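Have a look at this one.
Removed: one protein chain of the complex. Kept in place: all other protein chains.
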Amino acid sequence: MGHFMYGVAAWVFLWGLYGIVSSRNLVHQCVSLAILQTSTYVLLLGIGYRTGGTAPVFADIPVGTLVVDPIVQSLMLTDVVVEVTVLALLIAMVVKANELAGTVDPEELRVLTG
Amino acid sequence: MIRALVPLPVVVPMIAAALVSAIRPFVPRWTAAALFTLGAAFNVWCTAMLFAATTHAPLVYWFGNWWPRGILAVGECFVIAPLPALVALLVSTLTLFASIQSWQLKPAASHLEPLMLLFMAAMCGFVYAGDLFNLFVWFELMSASAFALCGLKTAEPAPLQGAFNFGLTNSVGAFFIITGLALVYARTGALNMAQIGATLTAKADSLVLVSFLLMTVGYMVKGAIVPFHLWLADAHAVAPTPVCVLFSGVMVELGIYAVARLYWAMFEGSLATYGDGLRAIYVSLGTVTAIVGGLMCFAEHHLKRLLAYSTICHAGLMLIAVGLFDSAALGGFLLYVVGHGLVKGGLFASAGIVLHRLQFVGEPKLHGRGRGLVWTPVLFMAGAAGLAAVPGFLLETGESMMIRAATPFHFGWIRWIFFFGSVSTGAAILRFSFRTFFGWGAPSPADAASRVDEKQETVEEGRKVPACMFVPAALMIGLAAMLTFIPSLSEVADSAGHRFADRPAYIATVMHGAALEMSQFQALPSQGGGTIRSTLAGAAAVLLALATVWRRQSHLSGVLEHLECGVPVLRHWQSGHAGDYVLWLTVGTTVIGGCFVLLLH
Amino acid sequence: MIRAWLRSWLFLPAAIGMAGLLWWAYRALPQVGDSRSLYGDYIATNAVGERHATDTVNAVTYDYRGIDTLGEEFILFASVIGVLLLFRRQPGHPADTSEAHEDEQIEETIPPTDTIRVTMQGMVAVMVVFGMYIASHGQLTPGGGFQGGVILATAALVVYLGGRVDTFKRAVSHPLTEIAEALGAGGYALIGASAFIVGAAFLTNWLPLGQTGQLISSGTILLISLAVGLEVTGGFALLMHAYLEEVIKQEGGE
Partner (left out) sequence: MQTLAFTILVFVAIAAPGVVLTREPLKQCIALSFYGLLFAVLFFVFHAPDVALSQMTAGAVILPAILLLALVRMQHRDRSRKVERQ
């Protein structure tokens, strides 16, 4: 399991990028952006994991036990919030663009060429 | 007590933003605008005080009283050094001028105040941050408030697609930064920049190189460096003018500042051995950006996109200075950032006046319509002279310092890149003003971008230009000229640059609180050639603009015709399709990554 | 500029290059499970002692690295304003004014069946209590302001799903929700600024820490968690309402 997890992180990262590049629907691009972000969770999770460590909550276990890295989890918490909020904003833009232009396909929306 | 002032440039605008948003339904609109201007004015005072306090020793402020435990930084800190303090002062000043100009905006833009306050707070936090993840959070807050500000003018489909491209590309850049950050944390087990800098001393291996690459690419997306620059023109066509003052005035420069901050605070220890290779990569990136930006700027006929491309060109020039990875160039970089921020802010404010008075921003439609105006052409001319780095403006002092720093590395040829950048951007703005305000020559060729027109954003498009739009523009451009008369300006900038690049002193002050005595640096001999070359640049810009305007009569009309319509490849590259932008982002990262791999062997 | 299929084909070499780059970097990472972090070990051993908070992740999020979370809350604040901005009623714009929908026949959406209505309304009470529990026990057990706030916002959504459209609209579109959100975000900054009264640095935990394991413990962490919960509840409720507003109007809910 050593480097397999990092391989999964890279694999999901590339599929997220592929989704954005190849999509013909703005909503699909937003979802692919979410997939791209989940790749950072897998990477951070792998970096923070300790074999034999348990969750860093000491409500029921003594303080000295080996635990997983709490810092990485705090970073991931912030990441989840950022993902949801930025995506809500982007999807609102898609709805508004659809309302005005009548289409969600970036090809047809291309007014700003040149 | 100066130390108590340190968090205020970030906290006070945030509380003001929350307050404005809470009381907005109960108070008349002018209270929100007044609170916004008050918050910006407070920030200007506060950042000025902090800048004054850091002349002898940088200030370190640990949040929550979490002082470092030996070599481990437990909490997060703000580090106020002269260079970041001056950039924060620039941020606050531009926001103050933008707030004055936003009084003229339509009431529908009532959500502008809290978002602009958050935008200012995020940029001040970004500049002061001493922690790597804190830097990312301010970067994300800057982006989130910028996306929201692009939603203000939702009448036509074009702006929304521009805002979406801006949002998507910057978010992908943000995820590159997080990946790089995770790698640095895996290697050093720390998030504080000084502690990382102290740990990363061994020769950089693949992990350190790739994390530096991913993080710089993420910040260069915000810094509009080719091939990551494609979103900038769309975003400027979308944002209201006071917002554009901040976008181009300082947000783009912060992307380049971040590259410098990453290198000198953390990676210098392990990347110094690759100095020449890195220098070659980043200087060539800056050169390509300057050339592409200059060409596209001259070929653009939509005023705000024209100014956006000139920002790309100048961002490339700034990356050349940072890409030298030498502390001597940082003084020039600082002056160039401040000068460019002020001049570009003034030009966008003048663009706001043009949109307000003449209702259009497309050059073909504006041909000769601006004859009635007297002072606005003067602003445009002064702005063009400022961008062309004519002597008497900050950009010229900054430019000569940067070129002086480049000569020891046999990069003397970059003076011609600066020359090209100044001439192309200056000539484009002069051409626009000759055609619009004097109506000389034939109307400009219309292309797809210039037909996209702006909806009116200001109230009662009356005959006269309101003072609240003219005074900020004049002050910004005036400041860019007047600051050169400060006697010891370049010495102050040079010492700020050298202290910024002094990693051992940075680590000592942050981790151990010891105010190390500034290591003496020998000021580079000043070269006389600077002023001659920049006056030549100004003259060449004027000549090029005149020739383009009256190209029917001039014999080289074929060349100018081609130049003005722009290189077709570049025009099509700017396709307005977010998928393309992210494709070029991936291709760019892979190409630079390839150069990094070659660098290692 | 590029046709769709060409874009995918151009992406392939770039993706292979990127994969190689990432593999070249990930190869040098330690095996998953035996990476060591000085920072993480320090927090794991000292956070409970220093802050009397048994959930060290929330201790880090709201105290050790509180300025990050402050920035994060204002990211949510800015995004909610952005969404409200985008969906605001455009005066005189044909697409938005309600007359445009009068003539067009709105087919009646399926009224919620009794089973859905009863279960949904039964769930609302449970979700509100559960959300408050999660938000208030942030420093003791997994949870905290953000998670509790999201559960409370979903409780508001469940009111709509249960068919009570008017109560949902009245509850969420009340100006109080926007004030609650601004109060939550501003409150976080004010709690941080309250440290100036005792002359300490911003975001210092100067309140009495109480007894580890008790509900009222770990000083400002609890207060900040509640402020974040208030803001997240208001923010996501407004978000849901903004998205729902158009749909409600079309179903004649106006």
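Should a chain be cited, it is by its letter among A, B and C, assigned in written order, with residues numbered from 1 in that chain.
Quick note on the criterion: a contact is a pair of C-beta atoms (placed from the backbone, for glycine too) under 8 Å apart; a residue touches a chain by one contact, two chains touch by 3 or more.
Being a predicted model, the structure only gives us computed values, none of them experimental.
> Could you tell me which shown chains are touched by the chain that is not displayed?
For the complete complex, the undisplayed chain touches A, C.
> Touching the hidden chain in the full complex, which residues of chain C are there? Just list them.
55, 57-58, 100-101, 104-105, 134, 142-144, 146-147, 150-151, 153-154, 157, 236, 239-240, 243-244, 246-247, 250
> Name, in rising order, the residues on chain A that touch the hidden chain in the full complex.
Counting over the whole complex, chain A touches the hidden chain at residues 1, 4-5, 8, 11-12, 15-16, 18-19, 23-25, 27-28, 30-32, 34-35, 38-39, 41-42, 45, 48-49, 53-57, 67-68, 73, 76-77, 80-81, 83-84, 87-88, 91-92, 94-95, 98-99, 102, 104.
Here, only the chains that are shown with their structure count from here on.
> How big is the gap, in whole Å, between where the Cα atoms of chain A centre and where those of chain B centre?
28
> Using mean C-alpha positions as chain centres, tell me how far chain B is from chain C in Å, no decimals.
Result: the chain centres lie 31 Å from each other.
> I'd like to verify one number: the distance from the centre of chain A to the centre of chain C, where each centre is the average of its C-alpha atoms, in whole angstrom.
15
> Hunt down the residues of chain B that sit against at least two other chains at once, touch-wise.
133, 137, 140, 144, 147-148, 151, 154-155, 185-186, 191, 572, 575, 577, 579, 583, 586
> Where in chain A do residues touch at least two different other chains?
Residues 13, 17, 21-22, 47, 71-72, 78, 82, 85-86, 89, 92-93, 96, 100, 107 of chain A each touch two or more of the other chains.
> Touching chain C in the complex: which residues of chain A?
So the residues of chain A touching chain C come out as 1-7, 9-10, 13-14, 17-18, 21-22, 24, 46-51, 55-59, 63-64, 67, 69-74, 77-78, 81-82, 85-86, 88-89, 92-93, 95-96, 99-100, 107.
> For a test of understanding, state which residues of chain C touch chain A in their complex under the given definition.
4, 7-8, 11, 15, 18-19, 22-23, 26-27, 29, 31-35, 37, 39-40, 43-45, 47-49, 54-57, 59-61, 65, 68-69, 72, 75-76, 79-80, 82-83, 86-87, 95, 140-142, 146, 213, 239, 242-243
> Show me the residue ranges of chain B that touch chain C in the complex, using the header's touch definition.
Interface residues on the chain B side: 4, 7, 11, 14-15, 17-19, 21-22, 25, 61-66, 69, 72-76, 108, 111, 114-115, 118, 121-122, 125, 131, 133-134, 137-138, 140-141, 144-145, 147-149, 151-152, 154-155, 183, 185-186, 189-191, 205-207, 209-211, 213, 572-573, 575, 577, 579-580, 583, 586-587, 589-591, 593-594, 597.
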